[in-house]
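So the structure is just underneath, and the comments pick up after that.
What you see is the complex with one protein chain gone and the rest in place.
Coming up: chain A.
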Amino acid sequence: MPKQTFVLNGKSITVNVHDDVRVLWVLRDLLGVTGPKYGCGINVCKACTSHINGKAFNPCSVRVGDLTKDDEVTTIEGLPDTVGKELHPMQQAWIDRDVPQCGYCQPGQIMAATALVKKVRREGRSIRESDLDEIRNICRCGTYTRIREAIKQGARNM
């Protein structure tokens, strides 16, 4: 079986698995990294949102064989380390605003939010309501308003 090597939450890891297996299952089923959640498996619900080289991606829709050894995958578990703190400002905003209800979608929401803030900054602007409208991550508990408030707070502290 092929050896797959990539950087996961700051550490290079190697795992024996076929090229074709999607990264989500490599993370969850083989490596026991369970922060990214399954909600649809077809890049729709966004519950598995994580980062690749600092940008948001959905590991349910990427073959592990398509990762290179230098690709840096960051899951919610590795997010605080990217800022060298106990919690990323976006996670802190989520706690301050008491966003989670069941909590299932929240790792993906937070990873999507941090990437979105960075994206609009690259575009030389700050978050607009229309950006928030386009976030596709589903929260079936329906706590969308608090998610929007938390993103604005998190962005101020990023």
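General observations
Assume a contact is a pair of C-beta atoms (placed from the backbone, for glycine too) under 8 Å apart; a residue touches a chain by one contact, two chains touch by 3 or more; residues count from 1.
Basically, contacts and distances are computed from a predicted model.
Chain not shown in the complex: UniProt lists it as "Xanthine dehydrogenase family protein molybdopterin-binding subunit", one of "Phosphoribosylformylglycinamidine synthase subunit PurS", "ABC transporter permease", "Phenol 2-monooxygenase P3 subunit" or "Xanthine dehydrogenase family protein molybdopterin-binding subunit".
Only one of A:Val83, A:Cys141 or A:Met158 touches the absent chain when the whole complex is considered: A:Cys141. The omitted chain makes contact with chain A at the following residues, 17-18, 20-26, 28-30, 32, 34-45, 47, 52, 55-63, 66, 75-77, 80, 87, 91, 94-96, 98-107, 110, 115-116, 119, 129, 132-148.
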